[in-house]
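I'd like to ask some things about the structure below.
Omission of a single protein chain aside, the complex is shown with its protein chains in their original locations.
Order of writing sets the chain letters: A and B. Residues in each chain are counted from 1.
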Amino acid sequence: MQKILLMYACLFLGLAGVASKSGASETSFLDEIKDIQEKFDSRTVEKVRPVTRETVLAKDQYNGRPFRVLTRKNEINRFKCSNCHTDKAVTVNQGVELTHGSISLNHGREEQALSCIDCHHPEERDYLWDKKGEKIDFNHSYQLCGQCHFRQKRDWLGGAHGKRVANWAGERVIYNCASCHDPHSPRFKKRYPATYSPPLDR
Amino acid sequence: MKSDNSSDKNGCSCTIGTAGSDRRSFLKGLSIAAAAGSAALATGCVPSVEAAAPEKMKLRWQEFFKDNYRLMTQEEKEATIARLERLAKLQDNLDIQMSSEPPIERVLYGYAFNISRCEGFMECVSACVRENNLDRKTNTQYIRIFEMEPGKLDPSTGDGRYYHKVPVENKFYMGTQCFHCENAPCTKACPIKATWMEPDGIVVVDYDWCIGCRYCQAACPYYGRRFNWGKPEIPKDEITTRQHYLGNRIRPKGKMEKCTFCIQRTRVGRLPACVEACPTGSRVFGNLLDPESEIRFVLKHKKVFRMKEELGTEPKFWYFID
Partner (left out) sequence: MRAVQERNLKTFFIDVIRWNLQGSYGFRIFRVILLIFMGLGVYAYSFQARYGLEVTGMNDIVSWGFYISNFTFLVGVAAAAVMLILPAYVFHDPDFHRVVIIGEGVAVGALIMCLTFILVDLGGPLQAWHLIPVIGIFNFPSSILAWDVLVLNGYLLLNALVPAYILYSHYRGRKADERKYRPFVFLSIFWAFSIHMVTAFLYQGLPARPFWNNPLLGPRFLASAFAAGPALITLVLAVIHSSTSYKIDRSVFNKLRLIIVISAIINLIMLFSEIFKEFYFPTHHSSSAVYLFFGMDGHTSLVPWIWTSVCVNLLATLVLAFNPGKNNPKVLLPACLFLFVAIWMEKGIGLIVPGLIPSPLGEVVDYLPTWVELFVTLGIFALGITVVTWLIRAALIIEQSYNPNAS
């Protein structure tokens, strides 16, 4: 009988030893990560294929680190606007429907709905403008959007809003605002999901 | 032995007559079992005996005896990859490029999911299925998206099987997948160390080492793992041919698999398929050891939480709200 008890005591001590090695500790790996001071330059990742789409260096920086943004002008069908919009008024019959008919303006809620010239410079149609009257290039439209949507812009600079283009490493290239949001009707449309999850029993 | 017509008390009847019928019944039973056994072997245990080209059998034989990936030398890794590429060509006439890309130094991958931004479009699910060569027949999906009622964060209160126009008013959407825990219960449970955490933080499975006991699947608190109950079926034109040994190569039946943070993409600096596919930018991915990365920005400036944090698994997948 004593032998059985002795064997149990040994097993218990052994298991206690094993158990003390593993198990949840008080410190998290996050604390160790936050202590790391050295910078990691993701451009050192060798096998990254650089983004081939057209980009432009952003005029804002995040924490002193520059980044590039996808250009917008090559996405617009009829840029330059000044081809039609010169000093004189445009006198094409039903010109609005022919050229801008596909645009439905639905930006802002009822009382604060935006009109065209809230963003488009009325004299220089190749540019946008902000409420201070500054001219803003189409490729740098974030400067305009960020006027009102400053929280999203702050997040976008840091990476919590928007997305990098294709790579997590290498030079930072991110989508500009209009890449995802149609500036005239920015809300995502309701649609069916791309797929569905079938019942899990057969 | 003296023949005795009556069986003695031990039940040991020694007459020649009964001994003969005993032998007959034994042989009859044995032949039933043998026939069934050889049928089993022919149909099941030795796969596709019909087209047994000698090269294929040799490759399969070598593959059977290879070591755990973690213990292989670089030459052995390259050899097994060459064998797997050749087998894919021989068996299915597929040209694949498999890689054994090692982890990038000083990288620990982290992931964040914005539950204010997700609109439930499930583009991520669809992209993941295509990128990772998931079985179409059983509709295996690493990623699950739940339509949630505001006020409740537990996915058990959400609906994971919706199919209607999204987003629905007053609902939010939350996605789950393998969270690549730092203190993963699944890697601890595996009896043969077929699953482990790589130095860059990705929890991987060596599909050829796995014995399919599914203990890791029982241990995972997040429904992160999937099992190949049958042979995966993928239409040939949809197969992603850029594969990684530990990632999206086509798995044999009877093996465990899971999200690998698209190891075949992330180790060459690309974003995982889910992050790249998301139309609303709800997914953030990056290097936790880089203080300037997007993921670190999220962790620093946003209210982040993790699922079932009280279990102490330390997932590297955070949820946040704008």
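Following the convention adopted for this analysis, a residue touches a chain if its C-beta (ideal position, glycine included) is under 8 Å from a C-beta of that chain, and two chains touch if they have at least 3 such contacts.
As the structure is a computational prediction, the values presented were derived from the model and not from experiment.
S.K.: Specify the residue from the set B:K56, B:K171, B:R214 or B:H301 that touches the hidden chain.
M.R.: Hidden-chain contact among the options goes to B:R214.
S.K.: Can you tell me which of B:E55, B:E105 or B:D154 touches the chain that was removed from the display?
M.R.: Answer from the full complex: B:D154 touches the omitted chain.
S.K.: What does the interface between chain B and the hidden chain look like in terms of residue numbers?
M.R.: Those residues of chain B that touch the unshown chain are 1, 7, 9-13, 18-19, 21-23, 25-26, 28-30, 32-33, 35-37, 39-40, 43-45, 64, 68, 71, 138, 144, 146, 154-158, 160, 176, 185, 188-194, 208-215, 217-223, 225-231, 252-256, 308, 311-312.
S.K.: What is the set of chain A residues that contact the non-displayed chain in the whole complex?
M.R.: These residues of chain A touch the chain that is not shown: 1, 3-4, 7-8, 11, 18, 22, 199-202.
In the analysis below, only the chains that are shown with their structure count from here on.
S.K.: Measuring from the mean C-alpha position of chain A to the mean C-alpha position of chain B, what distance in angstrom results?
M.R.: 31
S.K.: Considering the complex alone, what residue numbers of chain A touch chain B?
M.R.: Residue positions touching the partner: 22, 24, 28-30, 33, 36-37, 39-40, 42, 45, 47-49, 62-63, 65, 151-152, 155, 158-164, 166-170, 175, 180, 188, 190-199.
S.K.: Help me check something: in the complex, which residues belonging to chain B touch chain A?
M.R.: 101, 104, 106-108, 112, 114, 117, 119-123, 125-126, 129, 139, 141, 144-145, 160-167, 182-183, 188, 266-271, 275-276, 278-281, 283-295, 297-299, 301-302, 312, 314, 320, 322
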